[in-house]
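To start, I am sharing the structure in question, which I have written as structure tokens.
Of the protein chains in this complex, all but one are displayed in their positions.
What follows is chain A.
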Amino acid sequence: MNLTYNQVFKDPEISKALVARIREKNTRPLRLMEVCGTHTMAIFRYGIRSVLPETITLLSGPGCPVCVIAQKDIDAYVMLARRPDVILTTFGDLMKVPGSVSSLAGEKAKGADVRMVYSIFDALAIAKENPDKAVVFCAVGFETTIPTIAGAVLTAQTQGIDNFSIYSANKLTPPALAALMKTAGVEIDGFILPGHVAVITGLDAFYPIFEKYRIPSVVTGFEPMDILNAVLKLVEQNESKIPRLVNAYPRAVADAGNPKARAIMDQVFETADALWRGIGHIPDSGMVLRESFYKFDAAKKFELSMPDTREPAGCDCGRILMGLKRPDQCRLYKKNCTPMHPVGPCMVSSEGACAAFYKYSG
């Protein structure tokens, strides 16, 4: 793998030319939403807001899996971590998200066996090494992550790793966009659609929403040039008043996506209603294990006595995720809620709108 390949897409000259074109073409105020948390982070990190005209507002959408995780799911993870027979495995950014009573980092400090992994297959290896323990993986992801989780479940089945299970809080992107568009007060002039998700879903998954709402939409990658190019295309579509759904990330995204990955996903998971933080229940937006895989479903395997779910009072994560508020318009921002003492999940994940805003805007 050539690790410097991405440098090509950071070219300062081309980036500056794109900025000049955006400034030249843009004549009206525009509210553009980047759906994906990785986009949010890249936008802050490369200072993209600071080079765009003031008329263009970039909003962070509901595409950071940690930010949209429901309080009750965090609570379930905490309860699982507290069980002495469980080794809980998780991706790093979930560690500090506060649940109703505690966080995984808090439980780990008290002695719970919570382990950070980089891949679900590490969790599978831990399960093999610890046959007398139940190894549970906190399955939190979008289309990007779900096929790998499905692959791991299939591996567990083939190899008979019965002490392995997942607790699914997986979610799908298109239903969230549909729900967003139905919410009163949401005004969006264009979507910067998630490139990594589209690698799996393809462009096709976004057509139904596009056809219904006719919002200019561009799938793009995560380098400065990718993002600026998407903004330019959205500006052009708004100026010409001809909305289109465009694939501006053809080096990674095929229109039909990755059918093989989707097939594995569908073999293992089925859609279900899911609870999104601050947004509420969205029909068919979650992915839970099919009945034939129940023995790998921690939600079925363990009886958890759940605490009363308490959403943090005053936290505006939900409204921020829908583009209805900016992080600095939340009354907790920088006062009660900081990366050191996060109240809402948008302040925890490095890709959360509030954390990125805090880190890069000062």
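Definition applied: contacts are C-beta pairs under 8 Å (C-beta built on N, C-alpha and C of every residue); 3 or more make two chains touch, one makes a residue touch a chain; residues count from 1.
As a working rule, contacts and distances are computed from a predicted model.
One chain of this complex is not shown here; going by its UniProt record, which of these names is it: "Heme exporter protein C", "Anti-sigma K factor RskA C-terminal domain-containing protein", "Putrescine/spermidine ABC transporter permease" or "Hydrogenase expression/formation protein HypE"?
"Hydrogenase expression/formation protein HypE"
Would you mind spotting which of A:Leu32, A:Ala127 or A:Val140 touches the chain that isn't drawn?
A:Val140
Could you tell which one of A:Glu34, A:Asp73 or A:Asp93 touches the chain left off the display?
A:Asp93
What residues on chain A make contact with the chain left out of this view?
Those residues of chain A that touch the unshown chain are 1, 3-4, 6-7, 10, 12, 15-16, 19, 37-38, 41, 44-51, 65-66, 91-96, 116, 118, 140-142, 144-145, 196, 224, 228, 338-340, 349-351, 358-362.
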